[in-house]
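With one protein chain removed, the remaining protein chains of the complex are shown where they sit.
Letters are used for the chains, namely A and B, taken in the order the chains are written, and counting of residues starts over at 1 for each.
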Amino acid sequence: MSDGPVSVTLKGSDISAPKSFAHRVSSRLYASAKLRLRLLVSAPLLWLALVYVAALLALFVTAFWTMDSFTGEIRPDWNLDNFIQLFTNSLYQTVTLRTLGIALMVTVVDILIALPIAFFMAKVASPRMRGILVISILMPLWASYLVKAYAWRSVLSNEGILQWLLRPLGLDTPGYSLVGAALTLGYIWLPYVILPIYTGLEKVPQNILEASSDLGAKTWSTLRLIVFPMLLPAIAAGSIFAFSLTMGDYITINIVGGATQMLGNLVYTNVGIANNLPMAAAIAMIPIAIMFIYLSVIRKTGALDNL
Amino acid sequence: MKETDSEVGILLENTPAISLRGLTKSFGSVHAVSNLDLDIASGEFFSMLGPSGSGKTTVLRMIAGFELPTAGTVVLDGTDVTKLAPFDRDVNTVFQDYALFGHMTVLENVAYGLRVRGIAKATRSKQAEEALEMVRLGGFGGRKPAELSGGQRQRVALARAIVVKPKVLLLDEPLGALDLKLREQMQIELKQLQRELAITFVFVTHDQEEALTLSDRIAVFNSGHIEQIGSPRELYEQPKTNFVAGFVGTTNIFDEDASALLFGKRIRSTMRPERIPVFEQPTQGARQGRVIEAIYLGSATRIHIKLDAGPTITALVRAGSDAEQQWHRDQVVQVDLDEKNLVKLETN
Partner (left out) sequence: MSKTPLKLSALIVGMALALSGCAASGEQASGKLQSLGDNEATLSLLGWPGYAEDGSNDPAYDWVTPFEKETGCQVTFKSYGTSDEALNLFKSGDYDVIAASGDATLRLIASGDVQPLNTDLIPSYADVYPFLKGQAWNTVDGETYGVPHGYGANLLMYNTEVVKPAPTSWDVVFDKASAYKGKVTAYDSPIYIADAALYLMKHNPDLGITNPYALDADQLAAAVDLLKAQKENVGEYWSDYLKSIDSFSTGNSVVGTTWQVIKNFMPEGSTVEAILPSEGATGWSDSWMVSSTTKSPNCAYAWLNYIDTPEANAAATEYFGEAPATPGACEFGSEGFCDSYHAGDEAYAAQIWYWTTPIAKCLDGRTDATCTDYSEWTTAWQEIKG
């Protein structure tokens, strides 16, 4: 071999040698924004796919299986029995309607309560007062869900504060009932409704309200024509919280709901007592379907676009 | 203050469009506006000029009804509206950042004032369309404010305010967010619009040139009170105070010592730079000095001169005048400080 080719080879390695693997990866990443983005989102996306999509799919698939009632084994033989049950047995219709009713009631009541509170916080209260209010609204979130439900159990009881307040008016506490459950759920989810509406209101500039008033709109018109439409996405966000969280509840209804049950209780009974996971999965499809419809309706109004 | 009052009184023989008496606004211990008296005539283009924090916007907001005065009264067209809500006052406001309703179309924005007055949809759409035509935005009614440029949004805000035919239009630094070219164009349009509508414009600005360009009269604000009210010419030619002289245009201000030295009078005084001729050759009665800096401005050259007698002055030499030439640093020059151009300032 002559010297020529050797020296050429050396030259080539001289150039490439300092470029480590990491260096080359970095260069490649620097050059391609698309690749960077893909790498960045792939981990969370994988997580999303596994945790949410796969879990939902698994749930859906399970709903078509059956449980051997004696041994408690789940048998993956495909059939529609569970869904036939759902559609033919009046139990499921009754409970679905009841759950839907409570969820709507809680949502509407929460929005009605949250609007003035949020408005006061965002537009009326002094900064100091606002801070106190935000903390006092957040405070209950730090307490356990169960503590709050049991507190309401005591409030609603025959010897509770509600009875004491209502007796002079000739009324009685709603006690442990659907109304009691709706009150309690309304209380528990209220911060989740107030906070997005408050944030939404804070985003409404003061001069927009002044402009409306300046153009001759009385307070009510301003609220109806300006504030409410601008707040719609925030209200929608709040309603999603109150509605979906109520749809899935099975604990509060047990504590203050008296002898009634919601869809969550049926799921719980099928998982925890009957060990009938396929039936539980089928029942769980009901609130999922309802939430799906609810979100589609909200999406149609365009409220989600502004979120 | 007495002087101001009498001057206002002369101007206003009929009922003023706006009459403010003893108007005071305090935020805690801060007096944003203190004991202010002001009359604005009907059909006037009136500007409130001052640096930020001088109280001009606060006065405007009290006229609109967004702020309630701590003391004093607001009278609109002979009616005391001090305690009335904005929606009960026959004035409309164009906001600095337009304050358009983002969820409505341009047409809906403009028709809003009519809508809340219960005017039928067809009528209000027609009137809103006319108002848009007036601000040269015909055909833009279907768009959303977010799809418009800054200047277009400004016009929408204008159209929205004038469509309800107020007696007084309040404009809070409406051109502040526009670039220079657009601002100059809008100034002309505003002036034309005011003439067409023949209503009172109250215009808040910190831009003295804008105020001089547009206004019939200007009130110069400083620290919550009015320094001087007058026509643009009066303010420019006859500033009463140090502050007005300095804020409206650029000027030379001489304290008592400088005045005594240069003119033999122990007074506070001012002289506009363009009233000071500059010569190269020694001239009768002129004073000698040395150029510190000569700045070429295109239409003129601004020359800073250190007089041999001590004080430093600024002179402005217009392009095309006899004195136009290449001035340069360290050049020895003569300036003619003619006492007839000297304006006496009030000592506070």
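Assume contacts are C-beta pairs under 8 Å (C-beta built on N, C-alpha and C of every residue); 3 or more make two chains touch, one makes a residue touch a chain.
Remember, it's a predicted structure, so these values are computed and weren't measured experimentally.
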item: Omitted chain's touching partners, listed by label; value: A
item: Among A:N158, A:Q206, A:T219 or A:S296, residue touching the chain not depicted; value: A:N158
item: Residue, one of A:A63, A:V95, A:A114 or A:L133, that touches the chain absent here; value: A:V95
item: Where the unshown chain meets chain A, residue by residue; value: 67, 69-72, 89, 91, 94-95, 153-154, 157-160, 175-176, 254-255, 257-261, 265-266, 269-270, 272-276
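We take it that only the chains that are shown with their structure count from here on.
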item: Separation of mean Cα positions, chain B and chain A [Å, integer]; value: 54
item: Chain A - residues contacting chain B, complex; value: 205, 207-208, 210-218, 221, 225-226, 229-230
item: Interface residues, chain B side, partner chain A - complex; value: 64-66, 85-87, 91-93, 95, 97, 99-103, 112-113, 115-117, 160-161, 164
